[in-house]
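Here's a slice of the assembly, chains where they normally sit.
Letters are used for the chains, namely A and B, taken in the order the chains are written, and counting of residues starts over at 1 for each.
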């Protein structure tokens, strides 16, 4: 499935080294002011450039080709396209024979019977997270004054980010990290259990982001070692404010009006500068090699804005569904 | 949404203290041998009875009311119903005024404008996980020789389970735990990125289980502190066997033929025997109270069979979708 959402619905298309990548948003309400400039801030946040990120730089100027008229959304499907210009496909030819560890090369080839576009990871490339960011810009507009902020809080096990990153640079290796997302001003009552709990939907969306290996809400894995009397959040008033926030803002799969808090684990970039081993499918021998191409040392650094985006997508959908459920209230 | 799945699709209904709870499975292939006795083993595994579990015991005998004929599934929607007999609703009347910390009482009342069935947690009750177990029994049949096993691996932070549980009993408190699920014999190529990666679908289903606070695949959160050269799994042969399994059997959102491994964090049961505090919505004053009713001390103990069930549901759906995608292959 290349689509996600029930009312506010995103579909993606494109490959790392195809001519264009794009997204279509269905269910965008009519009348939202929208300009190309509105995408700039978040798209720039995703761009590489800082220490630890790839040297592939694209313009990433969105071209809105439908669902937009005279500065506003129209209510029709909204499609945005980005050009792929800075592609270097020759880097990838060798992976056909020797699939890269940690990449989708091997499984994609099996799943699609060898017909997959393998250049630059094809449809599995991190480049497609640009589309999520674009969707997030519009989702955030639907959410109005709800504030979503994600930040890297740990690199390579270090809370001091620079230190964690430097350790990887010194080791000539890629490195993982942890990103935390916090959402303020959520109303009470969003989330659609049994199966569409807030955690279910956010986790579903989050695990679409390449390199994510875990997610935890509120106190998360630490809750597994706690007593109930420690973990429970005493309810303080009619607005549902709690003394602590171990629940991370979600109880019974539904927002409780407190801050939504969750963290994701980002694995180290698979394309490490170190030598690695894999089978050569032609010679049937193990090869030792270094993955060429341009890659991020610490992909976690580019995750925050993507994490905000998918969170906004889920919450925008839940906000519209919440409207739908009102009857005489 | 009370439904989940694309071809193999489950819908749930019922409340903790209603007359019956049930599930409907759509997309079950015709011709699967199925008897009431087939449910017994897994349903018994979910039943309370051991140390640390509730005293509410139900027969839990499934009644198949459709989609089943002469000992086989028919291909029509398969509905199974369970009676609720052992209900003690009077325990729950007081929670209307003073919503229990960690429970859905408060958010459900806000979301449903006070019309929710609040008895025993209503539609939010852990009782509904029985329905997941029933669905799992059929999903496992679809999966044939794929083997799914979940186990509690930690209680209250202790790898020695009895010790962890005893610590909670001694403290007169509820306690959390960690459950691990392992799946053997998976083919390569299941999973439907971009949005329906294996991790996305499993996480979506898993967070429908009450009390789950986190999920991690393979090395999970530990991957965030690793270097790429440590984390990558070297591919050893044409079958895709890897030297290590940090990926936990999923790469690029698609099964790679190695063991699928993931862990979930289960919070301590919200209904601890300890005193707790919450607002009394009538008097607008903070009350201190103990939650009565019959509850599990360590709900994690009952999670393994439920975790297996939702995993089987997801994988059964992916297996049918995988069939659909074949064209001339």
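Following the convention adopted for this analysis, a residue touches a chain if its C-beta (ideal position, glycine included) is under 8 Å from a C-beta of that chain, and two chains touch if they have at least 3 such contacts.
Remember, it's a predicted structure, so these values are computed and weren't measured experimentally.
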So 2 chains are in place, but how many copies does the full assembly in this file really have? 4
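The criterion applied here is as follows: only the chains that are shown with their structure count from here on.
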State, to the nearest whole Å, the distance from the C-alpha centre of chain A to the C-alpha centre of chain B. 25
Name, in rising order, each residue of chain A that touches chain B in their complex. 1-4, 6, 12, 99, 101-104, 106-108, 110-111, 113, 123-124, 128, 154, 156-157, 168, 171, 173-178, 188-189, 191-197, 199-201, 203-208, 210, 212-238, 240, 242-243, 246-248, 251-256, 265-272, 274-279, 281, 284, 286, 300, 329
